Structure formats: structure tokens, C-alpha cells
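Following: one structure in C-alpha cells, then a few remarks.
One chain of protein is taken out of this complex; the other chains stay put.
Lettered A, B and C in written order, each chain numbered from 1.
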Amino acid sequence: MRALAAFADWPHLLPALFLLPLAGAALLPALLRTRPAVAWASALAVALATTMLAVLALVRLLGDGDYGYAMAGWAPPLGIELRYDRLSAITLLTGALVSLALLFARREMTGAGRRQAVLYCSLVLILLGGMNGFVITADLFNLFVFMELLSLPAYALVAMSPARGAALAALKYLLPGAVSSLLVLFGIGVLHALTGSLNMADVAVRLTPGGPSPATVLALVLISVGLLVKAALFPLHFWLPDAHSAAPGPVSALLSGLVVKMGVVGVVRMFDVFGPALGGAMQAFENLLLILGVLAILTGALAALVQHELKRMLAWSTVANIGYIFVGLGLAGSAAVSGGIAHVFYHGLTKAGLFLAAAALVERTGLHDIDDLRGLGHRMPLAATALSAGLIAVAGVPPTAGFVGKWQIALGALEAGRPELLVVVLGGALLALAYGMRVINALFFRAPVSDQVVTASEAPASMLVPSVLLVALALAGGLSGARVIEFILPFAESLGGR
Amino acid sequence: MGAELLDARPALALLVSATGAGLIMLIGYRARLRAWLAVGAAVLKFVIVWSMLPGVLAGQVYGLTLFEVLPGLALELRVDALGLFFALVSSTLWIPATIYALAYMRGRQGQRRFFSFFALCVATTVGIAFAENLLTLFVFYELLTVCTYPLVIHEGGLAARRAGRRYLIYTLSGGALILTGMVVVQHLAGTLSLSGTGILDSIDNHAALLAIFVLLVAGFGVKAAIMPLHSWLPAAMVAPVPVSALLHAVAVVKAGVFGLMRVVYNVFGVEHMRVLGFAGYLGLLAGFTILAASVIALRQHNLKRLLAWSTISQLSYIVLAISLLTPAATLAGIIHLANQAFAKITMFFAAGAIQRATGKTRIDELDGIGRQLPAVMASFTVAGLSFIGVPLLAGFITKWYLSLGALQAGSGGYMVVLALSGLLNAAYWLPILYRAWFKPPAGVAAAGNTSPLAGSAALSPMMLVPLLICAAYVLLLGVGAEAPAMPFVLAEAAVRLVFGLPGPAP
Amino acid sequence: MKRRAYKLLVVALGLALLGGLLWLPPPGQPGGPVHEHVAARYVEGGTEAAGAPNLTTAVLLNYRGLDTFGEVTVIFAALLAALAVLGVGAAARNASGTGKPRVDARLPASPVVNFIIRLMAPFMATFAAFVMIQGDVLPGGGFQGGVVLGAMMILLSVAIGPDRVSGMVAPAPLGWLRAIAPLVFLVVAVSGLALSGAWFGLSDQPALGHALMVVLELAIGMGGAAVITGIYLSLAREVE
Partner (left out) sequence: MLQALFSHIDYVAVTVLFCAGLYIMIARGNLLKKVIGLNIMETAVFAFIVTTGMIDGGDPPLLEQGLGPDFASPLPHALVLTGIVVAVSVTAVALALIVRVKREHGTIEFDELGEPR
């Protein structure tokens, strides 16, 4: 551990979190254009190395608290500043999930998708670099650049599945995405006009004397609407079901597990920027997030209940879980906020495992419909068990991963004196259990109806290892809930200059 | 009260049957291996649980923290008198149940899955018994639902699936209610621990306390089959007999009632309950359920459905005992956990044996069954009489202390309810016994085998022996209640714990 | 009917937007926060600190080098995305052989158009070079030059056909050419560690810093041109 800590003290560690994947992405098409297998292997190596860097960054945080880095040596507000705080620990999740998604895609990369392998790996690495950069930057415009850097490959990766509707789903994802990025840029422009600076902390300080002036409120509205489209919070979630179900297996795991969470991280950053200046108006914003979160839970859970396709059901489940996160953030108590942020980590883990397991089933049999997948549990026991365990984890049955966040949010609701929210938070969990059991019932306790199921064979190791590993982490994740919540609490308490 | 001793045995008891279940699922392909694994796990668990009896009787408490799930909330095991009693009952009953199931399921399909979930169920039951806080109890409570679901729909087919769906809807909704109640308790009391006698004493917010009570009682009431939350139980009769035996006597319904005990005794605490006065309504509901279930039982034709309705009424005896909040009633409630378990499992084994030997499942077909299956019917009779409350049998002990408790609580009216229920019990058990013993078997000439033992010869000893053991236990519980090694002594220790009485039982 | 609802919605949003914007300091006035705060300090250090007389280029390459690196990677990602998205269909289509023969997307270029394009091409190339190199003194810069060069290539592909234009550079070096902008930026970023002790740090001595800037400008220009042309060609070849 000491050696690790020594290496973690290398002052220039932070930018490497996004420079390494982006360098990998730039080199892959140049070096390995004709050798897809090597390209896949090196992309996986880069992703794993980035995860290791994330571990080192976390070790340094545990050592001496939040720390920053001035790019090009220019101190803020002149230059761009990076800041690694407790929320940035999500870089651990991004590195790990991207590596597992790449591992999952091995068969595709060396099989039918060989021609696209190099492009696929580069785009996935750019996605990873963009996400890592987005999470650790403390500069508003840099946040916009990294947001584009992670959104662009996401649009393309959705369209990389040969399925007929994939391109249209990607376009339905791109157009609202582009408008939302534009709104964020517009908001940043307004903030720049008001304060002359782009560094988040500096902007927050210079905004405060102005108080809740209409211009500041306009900036908040523009930026938050943009970020909420990226986070797919109800009613700005309409693009998600198509995009997440049409995308290839590993990509939908990354989209639901991580990319959607970037919008959440963005909104959390905005709490610190606008918190001190808006004060009272911020309360109204939090209430709005709360109400939208509640509506998201209900629409997501109910829609998931009636879906016929497995991946579309999981996509709607993401809409519901994003609702949980924003209910946590909206309640603004330290318990609720820590629950919301813990749910960002835990849901990312669980939903990625779920989508990978679902992809293993769907891609092996070519069937999308839950009723067609009946009886598959006996033919593909490991993948089906991973999917079932994941469904139980996402529903939040204690002590699985989903439970930690929901419990803290429920407690937060009581602390905020809003017991009626309990019905929504725990009712949503019950609904999640309902649509989960529907799939488990179909997989294990119903006779097969389609012949692809009868002839199906267990998924290859490269698909099984990531899904089983993630679902196991999700089930066990709940057991480490205390440490994760204690890790997040200081960040939750200091949010929004409370 | 002995110091809290850190001991691995509670977790070991849990692990034994969990690993047993795992092994059966992985390598339990051959029947012989499966049998050895199942019975081995059962006996091993029995030994571990019983090894803790002397310690607990001496006031020792065994505890073990597994995982810190949330700040201030951990998956924790703690063996106290009440917990050990429930674990004792289920682990003792699990051995005959396993042996009986091995014989009953011979030749049926899906045995590997059946026996692994069968073992898992009792592992979770012991988990519920040893839970130190409401969260651990809830975790195992939900796991129990997930494990029993495949058993309930084991037969496959539409009826099984519909019963399974209804079972899930009821139990999972119950679970959601409990979870809600738990959050409110954590919010108000700051802890969910069940080690003390009441963690809500310092709370005076009446509305919240009522909400907690209603939520937790309704949540646990689903599995305790209190009306109107009972209708999943008769529907679950579609499951194979060993599962019904497991469901009714050992695991599921007992988990519900045990949960109620934990709520009333450890979450609220007896004094606080008396002050709040909610328990009275629970008593009324229990009384109503006792009578209504018995009346419905009168009109049942299928033997297993009759047993189901009888269970619903018997469970409410325990709920009534809980609601009276007096030492004698509590003792009656705890001891009835065992009495009802042994009597009901005997009856289920008998019903299974009759169905297996003669294919009969309806009551009006049981003419002269006594002569055909004398041993089976003898034990059925013992159990029946015990339910009616004939002295020297287990049922009588419960009724005795329950009436004593009712008097102590000053609500003598329940004496009437008990008497009425005794009559009703007689009304639906005696005709069966009369029909079995005193009526000539229908078409005996056609059957041709008039020798008394012919019928029971068709039954393998592996079904008969557990049947007789349980019937003997019903007798033993009735006669030798005061004997040292009997569960009665443990029940008294539990009562002393609940009421904080230092001396021997009342 | 739907159109009218949209009109109302857009007008309402516009008024709300304007309502907020009016509270901003009036544009064009010297005293605003935009001018006093950060902008003023760019000038303090003079050319030494900025490394380039053209302050915009100084901001782009020196003060906020990371943004420009991000931007260059985004346009590179766009090229990869276009190839990936179109590649998926093409692979299937070529493999199945059902695709119609590759129709040359060139407009039926009349001789007049061809002549004008051929005439302008060298001038456009020279102007692009000028903009790239003079980027740090006069208004201009790497990317602007790159775009002009890209435009020239696109016009050329109209005149002489996309296949001949894409044939100009062999596939192997093309991979490097397209990625030259992010790669050179990374090299400068790493060298920044050695020269000035921070990622993307252009060195403390003005001369070396200035040289690095020119290298960056050229790399961005060439890379930008290659990427723009690449995107156009991938689209042009696909349209039946």
C-alpha cells in the first residue's frame, strides 16, 4: 500500500486520467488499422491502466483530501483548473465498466464486427477519456468540451449496431443531445458575461453579490435543462428507451451505467456554482428536481412493467432510477443527497451488469421479447442467473446495491418531513421487484416456446465474466454500504454551500 | 443476563444448510447423494442449534456481526431465548420433513432444484430466528419469499403459476410495508436493534407510532395469515405436501408470527404497548380470524384446504396471545409455536401418506381409512385431538395458558372465543375421525386387501417414521411439558426475557 | 394546428430568454466584468507570458491549451464516428454484394467549374499556409487554415472526383495524418512536463514557447484539413 501511495503522490497524475485514454484512441487507428485483435487487446490494456490511475487518484484523495491541478501551470481563473473531489471517485467506475464492456465485446470484435473493431475501440476510449475529464474538471467551458467529447462517441456507438432501427435511435439521441449541449454553452456564455471568468469556484464567488438576478436564473435554467436532457430526467427522458435498447449490448451498459450519470454529475457541480448566489431560488430548483424525480420513478417503473422487450424494459428502469437519484438530490438533506450520489455509483454498477447479462441472452438467441426468452434459464444458467440476481439488486432488496441508496433517500425524505415520499420511493422498489420477477418467472419457471431457446448454449466466457462479476459486485455492494455512505457524506454535507 | 459472547455458531447454523443447498444444486444429480446431503445438513444444523440450548438457558447470549450494510446498521446475528426457540422448532422439524420429502418426491421431476431450495428455506428461517435487528430479519424474510416461490410452483401448470403469482403479490407487498415501517423506526429511534425490550419508548409522536404499528403488523401479518391478508395460504395448497408442511408448520407462517413477536416485544416493548393500547385491536382481529377461519374450515371438502384453514385459525391463537401482553399469554404464544408446528406437520404428513397410498384427497372419501392405514390415522387422530384441546396433548397446554393469560389481561371475553373455537375444531375434526375409524371402507370388497396393514405396507418407512415421530412429539409436548430438556423450559426463559422478570416463569 | 402551437411555444421561450438577457451588462460598453477580470490580465505579461502577440491564439494554445486539445479530439472523434456509422451499413452492403455499383458522387462538373477550381486551388493552398503560419501574430490560426485547406480538397474532389482525392494519400500514412493534431498536442503536453513543469505547459523561454506554438498551429491545420476532407469523402461515397 505504501508503494501505491508513493506513486499516487506523483503531482501530474490527474490529467493522465483522460490523456491516457484519448492518446490510446488517437494511436489506435494510426498503429493498428489492420489488426483488430491487437487493437482490442491494447484498448482493454489502456482502459485497465486508466482504472489503475483512478485507484491512485482515490488513494491520494484518501491521503490528503480534495486536490486540484492547474493545467499548463496557469493558476485559475487564467488557466483551466482540474479538481478531484469525492464525487470524482466515479472515475473508478468509468474505468472498470469500460474495461468490462470491452472484455464483453471481444467475441464481436474478433468475429463479425472485425472491420469496425478499431473504430469501435477508439470511440469507446474517447468516451472513457471524455467521462473522466468531465468528472474532474473545475472549469465551466472545459466541462462543455468534455461533455461533447463523451456525447459524440456515444451517439456513434449507438448507431454501430447493425440492427435496422439503430441509426434512427442514434439520431433521436443526437438531436436532443446537441440542443442540450448548446443550451449548456449558452448558459456558460451568460455566466461568462456576468462574471468574466470560467472557473467554477471563481464564478460562484463573483455571482454571489449579484444575488438571484434574472440573468443568473436564466443561466441556471439553460445549463440545468441541458444537463437534465443528458441525465434523461423526466420529461426530458424521451430519447433514452430507443437509444439504450437499440444500442449494442456493451454500449447500452455504458450508456445506462455511466453516460446518463454524467448529466447527474453536471447538475451536482451546478449546485456549487449557483448555490451561494441563488440561495432561496435554489430551494425552488431543488423542489423541481424532487417533483420531476418522483414523476420519473413512477413513469419509469410503470412503463418497465408493460414492456415486452427485455432491453427496453431495462432502459425504462434506468429512467426510474435516475428519478431516485434526483429525488435524493432534490431533498437536499445530507442523508438524502448521500443516498442519491451512492445510487449513482451503485446503479451504474448494477445496471451495467444487467445490460451485459441481457445482451448475452439476446445476442446468443437473437430474441428480444421477454416471452420469447421463456425457459432460457435452463439452457443458459449462468447468464440467466446473473440477469435474475441483477434484477433483484436493481429492485433494491436489502442487502443488495440498490437498497443502500433507496434506504438513505427514504430516511432523507423523513428528515425533510415529507413522509408521503416514502410511498413513492418504496413503492417504486416494489414495482421494480414486480417487473424483475416477471422476467425471472419467464426465464426459469416457464416452458420454452421458441426453438432458438431450445438450441441455445451457454454464453462464452468473455461475455459471462463481466456480467457475472458486475452482478456479484452489485449483490455484495450493498454489504459495503456503510463505508460508501461514510465516504460520500462529507461531500454531501458541503454541497451547494449549505 | 450473561455477557454478549462472540460466537460463530449462529452463522455456522445458517451456513450449514446454505452450503447444503448449494451442493445439492451443483452436484445433487444422483438420488442417493442428494439424500445424504439433505439429511446430513439437517442433522448437522440440528446439532449446532441444540448445542446452544444449555448456554441460552443459563442466560448466555451469542452474537456475531456479519456486514456493516449502512452507517449504524449491520447484518447481525444474535441468539436469545425467543430466537433460539423458533430456530429449535424449525431445525428439529426439518429432519423429519426432509426424510418425508425424500420419500414423497421419489420419482418426481426437478428434485435437484426442489431440495436445494428446500434446504435454503430453512437456512433463511434460522436467519430470521437469529436476526439481531429488523434489517437482518427483513433480509432473511424476503429471502424466504424468494426461496419458497419455486417450491410453491414446483408442480408447474396454470394453477401452480396463479397460486405462485398470488403468493408473490401478497408476500412482496407485505415486505414493502415492513420496509416502510422500518424506515420510520430508524428515523425516530435511530436504531433497529431487537436486543432491548423496546427501542421506541422515548418517542411520543402518537401518529407515527400508530403508523409504525400498522405498517409492521400488516407486513408481518401477511405471512401470519391474519384475515384479510390470508387468502394466499389456501391457494398455496397446490404445492406438493412436503412444501405445504414446510410452509405451514415450519417456515413461512411461523416467520410471520415470529416477526409480530419481535415487533411487539422488542421494537415496542410490552409496557409501551400497554400504554399505547394498539394491541387491543390486534386481539380483536385475531379473535375474529380464529372463529371465521374455523367456520370456513367446516365447509371444506379437500383435506389439504381444510388443513390450510385450520392453520389460519391456529396462527391467530398466537397472534391473540401476543396481543394480550401478559406473561402467561406470551408463554402460551411461544409454546404454541411448537405445538401447532408438530401437530400440523403430523396432519400434513398423514394427508400426504393417504394421498400417496390410496390417492384420496377429499374428506368424504376417507371412510374406513383407519383400518387401511392404522398408523397414519392414529397419528392424525392424536394431532386432531390436540387441536381440539384434549388434556395430556400439546394443544391443551396452549389453551390453558392462553386462558390464564386472558384472565391476567382482564379480557375474559377471549375465554369464550377459545371455548367456541374448541367446539368448532371438534366440529370439523371429529367427523373425519369418526368416518375413518367407525365407517366401513367404501367398496372394501373391491379393494380386496382387507388386512389392516396392507395399506400402510405400500408406504415406505421413510414416510411412516417421521409421521410417528411428530405424533409422538405432540404427545410428549402435552404430557412432559415440565420435563427439563423440553422446549417448555426455553419458552419460560424467553418470557422472563420479554418481561424482564428475574425469577422463574409465572 | 401543430405549427401554430410550436410558434407560440418558440415565441414564449424567446421572450423568456430575452427577459434574462436584458439583465446582462450592455454589450459593447468597456466597463463590463468581461473586460476587467480575466481579459485584462492576459495583457499584463505582455508577449513573453502569452507567447504570441495574437492574444486569441495565446489563449487557445497557451492559457487554455486543454480546451483546444479537447476540440481537436472531438473533430477527430467525429471522423471516426462518421466512418463507423457509415461503415456498418457499407460492410453489410458490400458483403452481400447487393449494393448498386459505386456511383461517382461528382456533380456533372461542367468545364467552367473544373477550370475555376483548378485555377483557385493553388491560391487557396497558399492562403491556408499563410493563415496557419501567421496565426500567432495576425488574426488566423491553425484550425482556420486547416478549414480553408479542407475546403480546397472538397472543391477538388468535386472537380476530379472523390476517389482520386482520397487516393492522394496512401491508407497507412492517412491514419497518422488524420490523428496528427491530437498526437502532436499530446507530445507538446508531455514536453510541457519537462519544459515548464505542467501538462500542456509551453516553456518559460518565449522563443521555445513561440516555436512550439507554430508547430501546434501547423499540426492543427494539417490535421484539421485531413479530418474535414475525410468526413466529406466518407459522406460523398455513400450517397447513391
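Methods note: a residue touches a chain if its C-beta (ideal position, glycine included) is under 8 Å from a C-beta of that chain, and two chains touch if they have at least 3 such contacts.
If you're wondering where the values come from, they're calculated on a predicted model, not measured in any experiment.
Across the whole complex, the hidden chain's contacts among the shown chains comprise A, C. Contact with the undisplayed chain is limited, among C:Ala39, C:Val113, C:Ala151 or C:Val169, to C:Ala39. Screening A:Ala72, A:Val135 or A:Ala170 against the full complex identifies A:Ala170 as the residue touching the chain left out. Where subunit C meets the chain that is not shown, the touching residues are 2-3, 6-7, 9-11, 13-14, 17-18, 21-22, 24, 26-30, 32, 34-35, 38-39, 42-43, 46-47, 50, 53-56, 58-60, 64, 67-68, 70-72, 74-75, 77-79, 81-82, 85-86, 88-89, 93, 137-139, 141, 143, 228, 231, 234-235, 238-240. By the touch definition given at the top, subunit A reaches the unshown chain through residues 141, 144-145, 148, 152, 155-156, 159, 163-165, 167-171, 174-175, 178-179, 181-182, 185-186, 188-189, 192-193, 196, 198, 242, 246.
Methods note: only the chains that are shown with their structure count from here on.
In this assembly, the chain whose C-alpha centre lies farthest from subunit A is B.
Centroids built from CA atoms put subunit B at 45 Å from subunit A. Each chain gets a centre from the mean of its Cα atoms; for subunit A and subunit C, those two points are 30 Å apart. Counting partner chains per residue, subunit C has no residue touching two or more of them. In subunit B, no residue reaches two or more other chains under the touch definition. Contact residues of subunit A toward subunit B in the complex are 392, 397-399, 403-404, 407-408, 410-411, 414-415, 419, 422-423, 426-427, 429-430, 433-434, 437, 441, 444-445, 447, 478-483, 485-486, 489.
Across the complex, subunit C meets subunit A through its residues 16-17, 19-25, 32-39, 41-42, 62-67, 69-71, 73-74, 76-78, 80-85, 87-89, 91-92, 171-172, 175-176, 178-179, 182-183, 186, 189, 192-193, 196-202. Contact residues on subunit B toward subunit A in their complex (touch as defined above): 67-75, 135, 138-139, 142, 146, 150, 153, 156, 161, 164, 168, 172-173, 175-176, 179-180, 183-184, 186-187, 211.
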